[in-house]
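Before any comments, here is the structure.
A protein chain is absent from this complex, but the other protein chains hold their places.
Chain lettering (A, B, C and D) follows the sequence in which the chains are written, and residue indices restart at 1 in each chain.
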Amino acid sequence: MTESREPNTEQQEEWQPKIIGFLCKWCSYAGADLAGGSRIPYPANIRIIRVPCSGRVNPLFVLKCLENGADGVLVSGCHPGDCHYSEGNYYARRKFAVFKKLLEYLGVDPRRFQVSWVSAAEGEKWAEIVKTVVEEVRAAGPNKQLSAPVDKCSGAPVKRKHLKND
Amino acid sequence: MRIGVFVCHCGTNISGTVDVAKVAEVARGMPRVKFATDYRYMCSEPGQNLIKDAVKKHNLDKIVVASCSPSLHERTFRKCVEGAGLNPYQMEMANIREQCSWVHHDKKEGTKKAIDLVKMAVAKVGKDVPLKRMRIPVEKKVLVIGGGIAGIQAAIDVSMAGFKVVLVEREPSVGGRMARFDKTFPTLDCAACILTPKMVTVAQNDNITLYTYSEVEEVSGYVGNFEVKIRKRARSVDMDKCTGCGICYGKCPTKVPSEFDMGLGKRKAIYVPFPQAVPNIPVIDRKNCIYFLREKCKICQKVCPPGAIDYEQEDEIIKEKFGAIIVATGFTLFDHSVYGEYGYGKFKDVVTGLHFERMANASGPTGGKIVRPSDGREAKDVVFIQCVGSRDEQKGLPYCSRLCCMYTAKQALLLKEHNSEAQAYVFYIDIRAAGKNYEEFVRRVQEEYGAVYLRGRVSRIFEKDDMLIVRGADTLSGAQIEIKADLVVLASGLIAQPDARKMAQMLGISYDKNNLFTEAHPKLAPVETVTAGIFLTGACQSPKDIPDTVATASAASVKAIGLIAPDELTLEPLVAKVNPDICSGCLACLQVCPFSAIEKEDVKDRLTKEMKIVAKVIESVCHGCGACSATCRVGAIDIAGFRDEEILAEVEAIT
Amino acid sequence: MTEVLKPGSSEPPENIYLPHLAAIKEIREETQDIKTFKLVFQDEELRKSFTYKPGQFIEFSIFGVGESPFCLASSPTREGYIECSIKKMGKVTQAIHDLEEGDIVGIRGPYGNGFPVEEMKGKNLIFVGGGIGLAPLRSLIWNVIDRRDDFKDVIIVYGSRSIADLVYKDELKQWQNTPGVKLTLTVDPGGEAEDWKGEIGFVPTILEKVNPSPGNSLVITCGPPIMIKFVLVTLNKMNFSSQQIITTLERKMTCGLGKCGRCNIGSVYVCKDGPVFTYAQIEQFQEEI
Amino acid sequence: MIKRLQEKVGKLLREKKVALVIGYEMAGDGISTTPCFIEREDEVERLVWNEHCVYNLSRYLIETRELASSPSPKIGVVAKGCDVKSIIGLIQENQIKRDEVVIIGMECEGQFDVEGERQFKVEGLKLKDKDKDKDKEGKLLEKCKACEVHIPKVYDLLIKDDRNSGAPEPQSPEVNAYAQVEELEGKSQEERWQYWKKEFARCIKCYACRQVCPLCFCPQCIADQTLPQWISPSPSLKGNTTWNIVRAFHLAGRCIDCGECERACPMKIPLRKINKKLGKEIKEMFDYEAGLDSEAKPPLADFKLEDPEEFIR
Partner (left out) sequence: MTEKIVSKEDLKKILEGLMKTSELLAPGKEGDLVLFKPVKNPEEVFFAYPNSLKPVKEFFFPPREELFKHEIREGKVGLSSEHQENRKRVIWGVRPCDAKSLLMFDKMFDGEYKDSYYLEKRAKSVLVGLACNEPLDSCFCLSLNAGPHAKEGLDVLITDLGDDSYLVEGITAKGEELFQGCGKESGEGERTRKKELEEAAKKKIRKTCQPPPDLESFFEDPYWEKVSRKCISCGVCTYLCPTCFCFDLSYEGRDCIRFWDSCSFSPFTKMTSGENPRREKKTRYRQRVYHKFSYFKKNFGEIACVGCGRCLRECPVKVDIVEIVNQCSKDKTKD
């Protein structure tokens, strides 16, 4: 069921980029944990989704995020050679290399989709990357591309009429 | 569906930055959430009891715990909800500490983010399906492939723990390379003295079945349940009847170069490779035996007192099941004939370190004398050249073979011990002596035994007046050097066995570009492979000296024992699953699976009733990495616990 | 020349796609994957005015997820609520199974022709059901039991894969105890338990054993296609004519209004002209059922 | 050429080497051709070959798979050099077996754009003399201009062009196959977005692009799935864009550039321009080209340690 958003009191507030991160649970997620454990502050714009491996991240996830209105997506995994599953990140690297080229070619702002390697020891790096990505996405502005509202068949203005309500 | 949300204060760790009461309050309004509360320490016993009580009281079936990182307490809370009678995999954690309260300082912002994180967890748990841990029976037996020191040690260790082991060796005797050595660095124990007792143990231990002159031919199955075909090659000698008296090879008229002695000595067509061989039972080399070549002779059969010679014997195929496999297939030497400067392997008196070992060995072909193979004259001036093949990306290997520095030093020492007149010259690039007492040893060789160490490469070796002229540079002095040598000993690098790649493919383990087997993780899983249940020891993984080899053998044994000790394997259910109805059979998943956990299957389509190819997951082999799922274009393969639907629910929850 | 049609000019006509809101009053777990949902319309007027026939169906809407057709399992003789028994199969049914009492859903309908209850009066009725196929029959069975005098003997043969898969377990007992109603239960071989008192065997076999007479009788059957197929063979053997056999057909019925174009069999739209057909009608169809 | 094609196909059928041959016949308009399925020897006269045989018939191989496993096992398919690439792709992805197909390779000098007639009167475009007519280049399909496989790389039978008997294989003109892609690459990000937005807005989700594609063989396209719903089924700018991105990505490293998607699209969305771009990138980044080797690992199911990663932080 689609729950309606909370009353939009925030609308007046300044726009804040919304970023979704897909982090592999062995390296990057642990890196983010380390950033937490080390109390390294970074912007609160990112929401992390934990995945087993960067190789698990289907490029369609990224597309879904952008389509649903996320302003940026960050996929982060282990450095090459460090993958817990030995090769997952290599496959991810290929997929995202191609996918990124595709999005760019279609005119999607490249800042909206980023990839990083962050190890479990790189808490600092994680915080830095979040900062950078947030700033870049902020500069890119609200995502009006893939999440553009649907176009109406004809441009006729509409009036809304409540029919049923309890 | 009735979801319960439990928000942890973590003392003030979370509540300092996040308004936990507000989070719980908002959570109460989330779809399908029937109960939400906050508590000071959720992971504490009262905290866990709070969850259990709420499950009962509010009839909850799915749980969200908003607290710290799942890396820390996922196990705790899974156990907790399991204790409450729920499926442990219908619990999700929202990491509002590491990802929120500890990194954000603004309470309003922190609270807002914490709410989002809870929302995601609620959305995910809503899609979670109950999962069951998998249990599979385990064959309590270990296969060790390779009967060198690595395999011997592994077999002994496993057998000592009370488990059955099958040790397969392709040579007629176990012992491997180490059996050829004279003494071992840095302690100079006699190799035979320390190895032979182990070889005997292998032969005599009831838990160990030894198949020599045998090879592994096929491996199928998966962790806990490997099915292996072993080819026991025909020895032409009945092992049960043979007493090892040795009359047969005493009388055999055919002499051929001995492989064991690196061609420096001879053996018969019926032979044991070396006196201490285990089993001490000869084998007929059918390629050279007169009977097998011309159907004549039969002398050995005539002289054999127990009548053990059996010319009709055939290869035997043994099929056995194993719970774990230890791979100890060892190494071979780099072929230096690629190097023109060392004479392309054509000069008889340019030999490898292993030749030197055989000569130095008192029971070897020269009776312990270091001689020139060309004329048998005792060698006086001997040049050792290091890094032959190693660390040479152009013609040789990119890596360092690790033990050449040490064995060269040892051989320089042995040279002097065998002949006090002799002089050793060692051309080296760097000395790598990074083991316990290694550096001291090398220094002793130089200082006490007078070995001359020259830093530099040899540019050419040529023959002159039945001597070898070794021309090189001493880069330290900058001088050009020419040494007139009786013998040149090359410290050839260690490389993978010629059939290593075939072996890896048969086992379904990965190998690097040098055909060395790849460990599952270089640091944290150095003896595991990506294929569950298959472990590595010794030089088949990377060049290792004896101490390291023995250490990895014991490590691999412990891993194998740990695997087969329980009656059943309990596996996490977070594995891939194929929907055969929509699988297109392109098998891209099979190609990306790092664990070979996917196989091709022919099935009848449920609806069209036509035969088709689909992918099938071997659940006990799958690690749940998800590479298959992300590669599948149809979305026919999904990862339990991280299903597409669950991940997309998280996305949708916050967008 | 044709004039353009004129809808009512002031008020827009009723929106045929807009569901009525209904609250889930009660959820009963029938089997592991079947639940019965009792629904009460939010609108009080509608609660009174909503009438339907056994065999009709509704479009059940989970807002934001989707809409699916389900037959009405309740009897119109029990007023004030409707009931649907729903098996967990796909996206919508899964979402329905996740619902809790008190949740609000959307209902459009009733649609379809329903069973010819009037024609059944004064006749012996033989109900043959399998699995969840009992749901539409239940509507009719209660209807018959509640007006017991209008009908003659009632025979019910109902089977499922196993005891656990039988639906309406409590009601089966009530039917059994109703005078003039003969209920035979069966489970597939292997689906029984030690204390099972019913039959063991597939529905067509048991039907043959029950051996109802075709005289002044109608057979109403509903269940998995494979069951129906063999039930027909059995009935044929017992000399039932195809006019005497009534069943409901299943198709993907998206709109329920005969408009969306997918549930037709020939020129007949299952959602509008069905889903109840006599076997005589079905025999006329060219497409395979 | 047609004569020999008919003879060879007749022989295949007569000798029961194939159960069915998929080829081209004249369409009702007397200009274009249409796919046809020949099962009997006496039907071979329907077969034609000309510059309007644009369809990639390998698409039908999957549907006839069932037939291929019946007693008379093989399916013959008339294939141009480019079509053979998709046959290789199908073998590579286990959709068909090489020994179940008889590839009747056609030497092809390029296909003409019959579709030029669309919307307007059918006139002017008549089957002209086989001799080189002046505006041939002008009518040549875009994809044919940079063709490198006038003679298929793999075939069981080859029907050579009569005119070229003995002549060396026609040389590909020096054409930049990626000119259109590069032109678009040269534009600004915003310009590219506006361009594609306008194109995708027209999409009516008829899925002709998918249905005509020889490599879109999934039993249930991801676009038709509801659990989860990856792509909204209705045509809207948002859903259309997603669909087109997914379609292109799912063909990355697999598309053999037959251009059928773009040709089939009634709304004339320049789909080939996207596929081509991905082909270019994959060639540059991973040194892989689709449709050349049925034994090769697909590039997205493969990796090299030294794969590019400048885009990764």
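Basically, a residue touches a chain if its C-beta (ideal position, glycine included) is under 8 Å from a C-beta of that chain, and two chains touch if they have at least 3 such contacts.
Just so it is clear, the structure is predicted and the values come from calculations on it, not from any experiment.
Participant: Based on the whole complex, identify which of B:29, B:85 or B:197 touches the chain you can't see.
Facilitator: With B:29, B:85 or B:197 as choices, the missing chain is touched by B:29.
Participant: Which listed residue, C:93, C:124 or C:281, touches the chain dropped from view?
Facilitator: C:93
Participant: Across the whole complex, list the residues on chain C that are touched by the chain not included here.
Facilitator: 1-7, 9, 12-19, 21, 61, 63-68, 89-93, 102-104, 106, 225, 250-252, 254-255, 257-267, 272, 286-288
Participant: Contacts of chain D with the missing chain: which residues?
Facilitator: Contacting residues on chain D, toward the hidden partner: 27-29, 32-37, 55, 59-60, 63, 118-122, 202, 204-208, 210-212, 220, 224, 232-236, 260, 263-264, 266-268.
Participant: Need a quick check: the contact residues on chain B for the chain that isn't drawn.
Facilitator: Residues 29, 31, 581, 606-608 of chain B touch the chain absent from view.
One rule holds in what follows: only the chains that are shown with their structure count from here on.
Participant: Would you give the residues of chain B that are in contact with at least 2 other chains, written as numbers and ranges?
Facilitator: Within chain B, the residues that touch at least two other chains are 592, 631, 644, 648.
Participant: Would you mind listing the residues of chain D that make contact with two or more other chains?
Facilitator: Chain D, residues with two or more chain partners: 222, 227, 230, 300-302.
Participant: Inside the complex, what are the residues of chain B that reach chain D?
Facilitator: 581-589, 591-592, 600, 610-611, 613, 631, 633-635, 644-645, 648
Participant: Which bits of chain D are touching chain B when the two form their complex?
Facilitator: Interface residues on chain D, with respect to chain B: 66, 69, 93-95, 217-222, 225, 227-228, 230, 250, 297-298, 300-302.
Participant: Quick check: in the complex, which residue numbers of chain A touch chain B?
Facilitator: Contact set of chain A toward chain B: 1, 3, 6, 18, 20, 25, 29-30, 32-33, 35-37, 39-42, 44, 47-53, 55-59, 61, 64-65, 68-70, 81, 84-88, 91-92, 95, 127.
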